[in-house]
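As structure tokens, the structure follows; a few thoughts come after it.
Only a single protein chain was left out; the remaining protein chains are all shown in position.
For subunit A:
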Amino acid sequence: MTTTTAPGRPATGTESTSPPSPGRRKPMKSPYPTWFFIPAGVFYVVLFLVPTVASFYFSLTRWTLFSVEFIGFDNFVRFFQEPQLVQGFINTFIYAFLTSGAKVVLGLLLGVFLSSQIIGRGFLRATIFFPVLVSTIGVGILFKVLMDPFGGPINESLAAIGIQGPGWLTDPSLALISVALVDIWKGVGLATLIYIAGMVAIPQEYFEASKVDGASAWSTFRHITLPLLRPATVTVVLLSLIGGLRSFDLIWSMTGGGPGFTSDVLASVIYKQYQAGFFGLSTAGNVVLFVVVAAIIFPLSWWLNRKGDES
């Protein structure tokens, strides 16, 4: 997936915003002999190609690890009859778009802020990035404790100023949002980093020119910073959307998809099927997840990058 975003990566410079079109590549004689590729090829086939093909096969079977029975598309039919699946689909999209959108907005603001001349810039940049480095599971467990409705520090603090805190993770209508907030807190550092890199890549001449022309801070931001940060935005949107669509670890460690099925996402539905020993069914689920992610990301990536070309 990262290869689709690579062309938009701001670090490579503003010139490279357009993806290299296949037509431009001339068939080139490789400088290496064929046998040179065999080790990498073997690894690729054994570790990636075989499992991928196998997973498509196993998604068509009833598989107990001990025995395999071919059942055609029954798994897919059954998967879509899962009572929690519709809810899971909706939740996945809510989660992905919420976290992705918030990371873009917050990341942009923080990126602009942290690339301006302020005191302690290096320290502030490090602080905002720290949560990215911490293990997701650790963050999940920590926030589960913090968000405990009875005796959790968050609600205790709210109670101190006279507010009755909600059941962050136990209220069915709030659980998913709470997890998404933590995801945003944890992931915004990476978005900020990408935006900072994008800011640095903007030539100072533009800003100087706009200053000479008497542009206000807002119009500088609106007409110079924002358009030139487009590649960074594309990267942040794609990365966080992919991350959001397949997010699992944070949700699992904080709510386990609960209460009931109210914060289940596609990945947690699939995981629970693995746990239950429905290996064929959950493999089918992963194929569905793959198709859904691909169906969203490829057109989106194409659209975002094409717009980049036009501007």
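Throughout what follows, contacts are C-beta pairs under 8 Å (C-beta built on N, C-alpha and C of every residue); 3 or more make two chains touch, one makes a residue touch a chain; residues count from 1.
Throughout what follows, contacts and distances are computed from a predicted model.
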Just go with whichever of "Extracellular solute-binding protein", "Cysteine desulfurase", "3-isopropylmalate dehydratase small subunit" or "Fatty acid desaturase" UniProt uses as the name of the absent chain.
"Extracellular solute-binding protein"
Which residue among A:G198, A:G244, A:G257 or A:G285 touches the omitted chain?
A:G257
Among listed residues A:L60, A:V112 or A:L169, the absent chain is touched only by A:L169
Give me the subunit A residues in contact with the hidden chain, please.
62, 64-67, 69, 78, 81, 83-84, 137, 140-141, 144, 148-150, 167, 169-172, 249, 252-253, 256-262, 272, 274-278, 281
